[in-house]
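Here the complex is missing a single protein chain, while all its other protein chains stay put.
So, chain A:
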Amino acid sequence: MAAGVAAWLPFARAAAIGWMPVANCPMPLAPTDKNKRQDELIILNVSGRRFQTWRTTLERYPDTLLGSTEKEFFFNEDTKEYFFDRDPEVFRCVLNFYRTGKLHYPRYECISAYDDELAFYGILPEIIGDCCYEEYKDRKRENAERLMDDNDSENNQESMPSLSFRQTMWRAFENPHTSTLALVFYYVTGFFIAVSVITNVVETVPCGTVPGSKELPCGERYSVAFFCLDTACVMIFTVEYLLRLFAAPSRYRFIRSVMSIIDVVAIMPYYIGLVMTNNEDVSGAFVTLRVFRVFRIFKFSRHSQGLRILGYTLKSCASELGFLLFSLTMAIIIFATVMFYAEKGSSASKFTSIPASFWYTIVTMTTLGYGDMVPTIAGKIFGSICSLSGVLVIALPVPVIVSNFSRIYHQNQRADKRRAQKKARLARIRVAKTGSSNAYLHSKRNGLLNEALELTGTPEEEHMGKTTSLIESQHHHLLHCLEKTTNHEFIDEQMFEQNCMESSMQNYPSTRSPSLSSHPGLTTTCCSRRSKKTTHLPNSNLPATRLRSMQELSTIHIQGSEQPSLTTSRSSLNLKADDGLRPNCKTSQITTAIISIPTPPALTPEGESRPPPASPGPNTNIPSIASNVVKVSAL
C-alpha cells in the first residue's frame, strides 16, 4: 500500500458502509488501537541537523528503518531525539520520500554514496520516481562500467588457466593485446592484407615494354611472381578464416557477421579462378571477379577502430543519406527534362535524350563542370539556374545530416533506454502490487496460526502475530470484510492455478495421460508455475474454478450452459448447494481439511453445478460434483 494514502485509510474503511447491508455474514472484529496515542512530532537529528516530522509520516513505510522499531536503537534518551550519524543532505531526500511518497535522486550527489545511504535506511532504489530514475540509472551504469573496467584491467594481468584452448584462441583473435602470439598474428595478417592490396594495384601498372610487343602491365609480365604472391596471401587469409571459424563461440553467428562475409568475398575470386582457368569463354567474367579482391582492404577494419566507427556512422544515418539521394534525384530529373526540351531546338546538341542530360545535370549540380556537354543560349539560362541550385541542394542537406545524425543517435539511445526501463518498471510495479496483496494473505495465514494457537490455549503466542502495524491490520480487516461480504476469499495466483490444475486432473481420471497430453495448452499455461503443495488452505476442487480457467485457456470451447434442471443423481447436491451459502457463513473458521472429490467416469456435457459448500467440520467428504465442459481445444 502506498504511503500517502495511509491517511485515507479511515475513508476507505468508512466507504465499506456500502458492503454492510448486502453482506449475509457477520463481519469480523475490527482491530483495536491498544495504545491510542495522539500523533506526535518526533525529532530526527542527523549529524547535527534537526528534522521534525509526525510519527505517522514515518510509519507509512513499516519495512524501512525509520518506519519500524529499528529506529529505537538510535534513540538518545538524554535529548529525547533520534540521532543518526549520517549525511544530512541525502537524509533530506529520504525524509521527503516519507512525506510525498516519491524518492528523488539529486544530481549533485555521488551515486555510490547515495546507494549506501539508501541501503542504510532500508529503502529500495527502485522506488525512485520517474523524474529522476533515468539519471540514476545512467550514473549507476557508468559506475558499474567503471568498476568493470577496473576489474578487467586487473584480470588481464593475471593468467586465466581455466579457459579452454578454443576460448583462448577466440580471445586472442578478438583482443590482440592479450598475448604476444596474438600480437604477432595480428601484425602478420595486417602485413599480408597490405601486400595483397598493393599487388592488386601494382598488377595493373604498365611495366616497361618487351621488345616486339606493346606495353604490358606488370601483372602479365611477371605473372608467375604475382601469382605466387597472390597464392601466399590467400593461403594466409584462408588459414585465418578457418581458425576464426573454429574458435568462434557461435559459429552460426560468426558466419553471418559482416567481417566474415568480407573475408569470404575476398578469397573466393582466387578459388573460382583456380577452377575456371581452362575455360576461355568465361574469362571475361573471371576478370570481373577479380575486382572483388579489392574488398580485402575492408579487412583492415578489424585492425582499425576508426573504420569501424565510420561504418557504423554510415549505417546509422542511412536514412538521411537516402533523403539526400532522393532530393538530388528529384532535382536531376527536373533539370534534365528542362535542359532536354530547351536544347531540343538546336541541331548539333549533345542532349540527345533525357537520360543523356542526366550526366550534364549531375556534373553541373555538383559543380564539377567537365565541359563535355555545353548548352546553347536557351539552355544556358536553365544551366545557370541548375548550377546555382546545385550548390544549394548539395550544401544544404549536409549540415542537416550531421546534426540530424547526432540528434537521432542520442534520441534513439534514450528511447531504447526508456523502453528497456519501462518493462523493468512495470515488472517492479507488479511485484509491489503482489507484494501488498501477499502481505494480506501472509497475515491471514498468521491469523490462522493465531486462532489455532488460541484454541489450544497458549496466550503468549498471540503476540507473535501482532508484528504488523496498526495501519496494516486495519487494511487487512478491510479486505477481510470484503471477503465476508462476497463470500469469497482472496488467494494468490499459485494457489488458484493449483486449484484449477487439480480440478482438471480430477476431472480427467481414466484418460489422464493422453488427455493431458492432448490438452497441452491446459497444462502448460495453467500450470506453468506449479507451486509445491501447501496444506493450509482446503484443497476442495471446484469445477467452477476449472470452468473459469478453461475459459481462459482454450480457444474454442463449448460451455455447458447453466441448466437448472440437473440429473437426479445430483439432486441431493442441489439441495445442499442452495443452503450452501448459509453454512459457509456460520463458520468463520477456515478448516485445513483435505476434501476429496470422487471423479466422474464420463465426460458428458452437463450443466454447471453450483460450488460445493465449504465443510463445516474437518474431514468431510463432499459428494461428487460432475460438471463437465466439453472443450474443443484448438490445439
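Going forward, contacts are C-beta pairs under 8 Å (C-beta built on N, C-alpha and C of every residue); 3 or more make two chains touch, one makes a residue touch a chain; residues count from 1.
The rule is simple: contacts and distances are computed from a predicted model.
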item	value
Chain not present in the shown complex, as UniProt names it (candidates "Phenylalanine--tRNA ligase beta subunit", "TBPL2 protein", "Potassium voltage-gated channel interacting protein 2" or "AP complex subunit sigma")	"Potassium voltage-gated channel interacting protein 2"
Given A:Cys25, A:Val46 or A:Val90, the one touching the chain that is not displayed	A:Cys25
Residue of A:Tyr271, A:Phe326 or A:Tyr370 in touch with the missing chain, whole complex considered	A:Phe326
In chain A, positions touching the absent partner	1-2, 4-15, 17-27, 30, 32-33, 38-39, 99-100, 318-320, 322-323, 326-327, 408, 411-412, 415, 433-434, 436-437, 475, 478-479, 481-483, 485-486, 488-493, 495-496, 499, 537, 542, 544-545, 547-548, 562, 581, 611
